[in-house]
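Note sheet for the following structure.
All protein chains of the complex are present and in place, except for one that has been dropped.
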Amino acid sequence: MNFINEGLVASFAMLVIVLAEILIALFIARGGTHVPKIRKIAGLEAIEEAVGRATEMGRPITYTTGLGGIRDQYYYQTVAGLNILGHTAELAAKYGAKLLYFPYDPTIMPMAHEVMEQGYIRAGKQEAFNPENIIYLGGDQFPWAFGVLGTTYREQSAANIHMGPFWAESLILAEAGFYTGAIQVMGTANYHQIHFFVVASDYALIGEELMAAGAYLSKDPTQIGSLWGADFSKLTAIAIMLIGVILTAANVTALNDFLAL
Amino acid sequence: MSLVVKRYIPLAITFIMGFIMVIATYFLAPGTPARDATALLTATVDVLVVTAGAIGLVALLRHHLMNINKRGRFWQYSTITIIAVIIYLIIGLYGVATHEQRYMYASELFSWVYSNIYVHMDMTIFSLLAFFIASAAYRAFRLRSLEASVLLIVGSLMLLGRAPIGGVIWEGFPAIAEWLLTVPNAAGNRAITIGIAIGAISLAIRQLLGVERGYLGPER
Partner (left out) sequence: MPTEEKTPFDRRYIYIVLFVLISIPLLYPLNLPIPISPMSQDVWDATVALSPGDIVVHSFDFGPSTLPENEPQCSSHLFHCRELGLRVVAVAFWAAGGPLAHDIISEIYGEGYENTAAYGTEIVYIGYIPGAEVGMQTFGDSTWDAKGTDHYGTSLPDLALMQEVRSVADVTLWAEWTSGTPGEQQVIQFIQGRHQGENTDWPLVRGEHLLPIVAGSTAVSVPGMMPFYSAGQLVGILNGLAGAGEYEKLVNDVYPQYPYEQGPGLDAQSVAHILVILFVVIGNITWAISKSGGGKSS
């Protein structure tokens, strides 16, 4: 009897390697031995500009975290979106702009409430937090998307921020923002929608930039350390691919056999 | 609420559940009672989702009722929403109560509304995407730089290759589109997917260890 389930040996080995790399980097950064520098992510820097513009124009900010909830395998994008929501709420509180958030899945409403309130508390303006600005429009893709589109038009949003998992509604939301003249900052890790965001928005977060947002915005060395560790994991993946190509070209199947275990 | 309840208990639950799921996936063989027990654990998420559905309904009604009450912007639309929600809810519950199978979709009236109203409205909204794509294409695809030009040319080749007219104009278009899909697209997709997967693991580790907890709310 195998100790590890059949077919998952290589997967487990990879998980252990990735875990080790991320944890080692995380603890090195936490200990202060080496705190890596993180490159600028233009999309995240642009949020302050977007909030500032909305404040100047006296028009609201529209924010969504896509079609994600906490129950599906895209939850990590939703959580990343919520992290950025907290940052946006803090900026909105600081500048006195109105932030409208549209949750898609009711399971994230309590979390969104907490995250937004925390943002207002950090800015020292808890009293300005209005839970009525978390607007639930239904949990069905297109009714929700058109609810957001309609509100964006009616309220003439000056900033359109969408961070999380998106599907066919991505271009609908982007077009709505374009026609209200909003500054648009969007990010998703859904491969099939990234191109819409890149083409139609002013700033786009691509794939893992979204997941790095929480660490980037917190400036916490421990969290930034985990991003550094993830870079080592990527180098490991590249090394495995290169070795695989060379071995396959040389008709050596050892690596393929191991990956099939 | 104390910090223990607000912060430490949720973090402990997150860590323990994550740990159980890793153990179940890699070490508990499918079909064993222990593995079935973890499957039951994940199935309890359904209970949470159903409960949240009820919260969603209340939130939706509350938002629109308040808009009507305040005579807010376009409050008339809120009236339509509330009437539609209530009518469809009654039809669904009536279907469950009266049909022998106690199943909403088995009710003829519910199915009629679904097939003849909902389906068409949903299809209409989705088809509007074609118009948005056309206007976005007009506006956004510009020969601004080398990268933008490559994007434009590749997009045009895909458009020609994935419709019958492309093959009529030149028989090479479908083959080019197929190659673009299976070679450069698959390569880029793999790179992005690997990056996203590692980024997601990194985020999951931060959450399981309680390092990243912005989503948990204020510490007070």
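Letters A and B name the chains as they come in the text, with residue numbers starting at 1 for each one.
The rule we apply is simple: a residue touches a chain if its C-beta (ideal position, glycine included) is under 8 Å from a C-beta of that chain, and two chains touch if they have at least 3 such contacts.
Note that the structure is a prediction, hence the values are computed from the model and not measured.
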item	value
Identified contact with the non-displayed chain, of B:Ile82, B:Ala163 or B:Leu208	B:Ala163
Options A:Phe12, A:Phe27, A:Tyr191 or A:Phe232, residue touching the unrepresented chain	A:Tyr191
Option from A:Glu21, A:Glu90 or A:Asp202 whose C-beta touches the chain left out	A:Asp202
Touch residues of chain B, complete complex, unshown partner	30-31, 39, 42-43, 45-46, 100-101, 103, 105-106, 111, 114-115, 118-120, 122-123, 125-127, 130-131, 133-135, 137-143, 152, 155-156, 159-160, 162-168, 171, 174, 178, 181-182, 185-186, 189-190, 193
Residues of chain A in contact with the chain not shown	6-7, 71-74, 141-142, 167-168, 178-179, 181, 183-184, 191-192, 200, 202, 256-257, 259-260
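Basically, only the chains that are shown with their structure count from here on.
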item	value
Distance from the mean Cα position of chain B to that of chain A, given in whole angstrom	14
Residue numbers on chain B that touch chain A, as the complex places them	22, 25-30, 45, 48-49, 52-53, 55-56, 59-60, 63, 66, 73-74, 77, 122, 125-126, 128-129, 132-133, 135-136, 139-141, 151, 189, 192-196, 198-207, 209, 211-212, 214-218, 220
In the complex, chain A residues that touch chain B	3-5, 8, 11-12, 15, 18-19, 22-23, 26, 69, 71, 76, 79-80, 82-83, 86, 105-107, 109, 111, 113-115, 117-118, 121, 132, 135-140, 142-143, 145-146, 150, 154-155, 168, 171-172, 174-175, 178, 189, 191, 194, 196, 199-200, 206-208, 210-212, 214-215, 218, 220, 222-223, 226-227, 229-230, 233-234, 237
